[in-house]
Each structure stands twice: as C-alpha cells, then as structure tokens.
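For chain A:
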Amino acid sequence: MPGDDRIAATGGRPPMVRMAGVSKAFDGRTVLDAVDFAVRAGEKVTLIGPSGSGKTTILRLAIGLTKPDAGLIEIDGRYLWHEIRAGQLVDAGERHARGVRRVVGMVFQQFNLFPHMTALQNVRDPTIQVLGLTRDEAESRAVELLTQVGLADHMAKRPAQLSGGQQQRVAIARALALRPKVMLFDEVTSALDPELVGEVLRVIRELAHATDMAMLLVTHEISFAEDIADRVLMFDAGRIVEDGPPAQVLKDPTHPRTRQFLRAIIER
Partner candidate 1 sequence: MSGQSVSLHAYLPFLIDGVWVTLQITFAAMALAVPVAFLLAAGRMSSWRVVRLAAGFVIELFRGTSAVVQLFWAFYVLPLFGITLSPMAAGILVLGLNEGSFFSEVVRASLKSIVVGQREACVALHLPRRYAFWRIILPQALPVMIPPFGNALVLMLKFTALVSLVTVQDLSFRADQIRTALGVSGEIYGVVLMIYFALALVLAGAVALLERQAARWAGRPVPALLPWLRAHASPVPRWALGR
Partner candidate 2 sequence: MSGFSWDWAYALSILPELLRGLMITVQATLLATAIALPLGLVLILIRVAGIPVVSRAVWFLIEFLRGTPFLIQLYFIFYVMPNYGVTLSPFTTGVIALGIYGAARAAELYRAGIEALPPGQWEACMVLGLPLPFVWRGVVMPQVVPVVTPMLGNLVIVMFKDSAVLSTITVLELVATAKDIGVMTFRYLEPLTLAGLLFWIVSYAAAHGVRHLEARHAGR
C-alpha cells in the first residue's frame, strides 16, 4: 500500500489519516494527482505551497466535504468511501462516510459560525445533536472550552458582535467540543486583520502542545509552522514535492519549488 513507507519511516503509532493514490479534478483541472501520504495519531503536520496546489483540497477530502475521483482515504483505520465486504473492497455511500468522518473536526478560513446563535450556542448545541450530551453536560463543556480560548466574557454574544479573531476562536472551541481525533485547520488566519492573527495562533499553538490530537494545518505562517509542526508537506501542482521535519523543509529545502516558494513568502 502506498504511504506505508512513510509510516514505517516515522515509526510508532498507527495512521490516523491516510491517502493512497488520491486524485481530484474540478472542471477538468487536476487539483490533486495521485497523492500518497499518512498522518499518524498525535502527529502535527503543516501543509504549505502556492495557492491552487491542492492543500485545501486535502483537508476537504479528509473530512468528506469533497469526494475523490480516484484513490483510497482512510480515517482512523476505516475507509471513508469504501468498505470491505466478503474480503472485497467495494464502494460505500454517504451514510458510511458520515460514520467514518465523525472523528474529524475542521476550522474554516471564513469561520462559518452560525450567525443566529450566540457563541455559547454555537459551541454547545452541536454536542447535544451529535454526541447526545445532556444540556448540562454540553453547557459545561462549552463554557470550559470558551474559557480556554479566552472568551469567557463573550459567551452570550452573537458572531456579528465579535471580532474576527474572537469568531475564529469560537470556531476552534466549536470543533474541539466534539472531541475529534483529527483537527483540520484551513488557512484559519487568512481572513483576519493582521493584529488579530496572533491571538488565534496562540490558541492553536497551546492546543498543539497540550493535546494528543492529530493536526493538519494549511498555513502561510512559516514561523508558526516551524514551531508546532512535526512534519511539513510542500505541495506543488497537485503533488507532494517535499516531506520532512520543519528544520529540513523550511530551513534547508531540497526541491527547487520549495526554495522558490519560501523565498516568495519571506519577500512578501
């Protein structure tokens, strides 16, 4: 199985997300071209690369927002769009995928908070709906998480009353409340004013150091990536062109496209 080498090389724990030969095209334009990679339980992986190189698509595939044209996606040991029946790998439907992707959480670039709910409701209500928590359990979990991301004083506010940085922190708390095993962060600071980026990165950094979740982050914040990542994947034109620890990929890249990309980022 492609990707196994990587797991063997990094050793240790089982893969939490694995993609093998995954391809995806939109309107005839290839976005991912037979990509193989795996992320182990607890591993923090940063995805970098020019826009349109397929990073965001990887995240969307990992949570089932997008279906691959070809290839296998495995989440926590189960195939996302396939199942094994009588020893045969067969296609599985949306219902099957919904069960498998349950362990994945995602934070979006545009927050996507529910505007008609307060911060507290945004964090609390999904846990009632999805995990079947009682109202009290859900509420105390939500309060705890909102306090953790520094929003104890803003729980009764609607998203429109919060700054972008505060909204994004609510969104992080909302995703965490479902206790995912994998968290996906899709350029979560790109839509923020520069002075609000720090507070969101701080929350994620603390999270990365404190939890055992696997994390996949698409980001352009290179120093942040260097700080929290165990591994950096460099994407270019739908392929992974470089894969290694941040000290190597970010400081001493081997691939010319990586060098080019990093130079452009620094000169920005």
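The candidates came about this way: all candidates are chains of the complex that A comes from, given by their letters.
Just so it is clear, a contact is a pair of C-beta atoms (placed from the backbone, for glycine too) under 8 Å apart; a residue touches a chain by one contact, two chains touch by 3 or more; residues count from 1.
Remember, it's a predicted structure, so these values are computed and weren't measured experimentally.
Asker: Which candidate, 1 or 2, sits against chain A in this complex?
Answerer: Among 1 or 2, contact with chain A goes to 1.
Asker: In the complex of these two chains, what residues of chain A are touching candidate 1?
Answerer: Touching candidate 1: residues 63-65, 98, 101-102, 104-106, 108, 110, 112-116, 125-126, 129-130, 158-160, 174-175, 178 of chain A.
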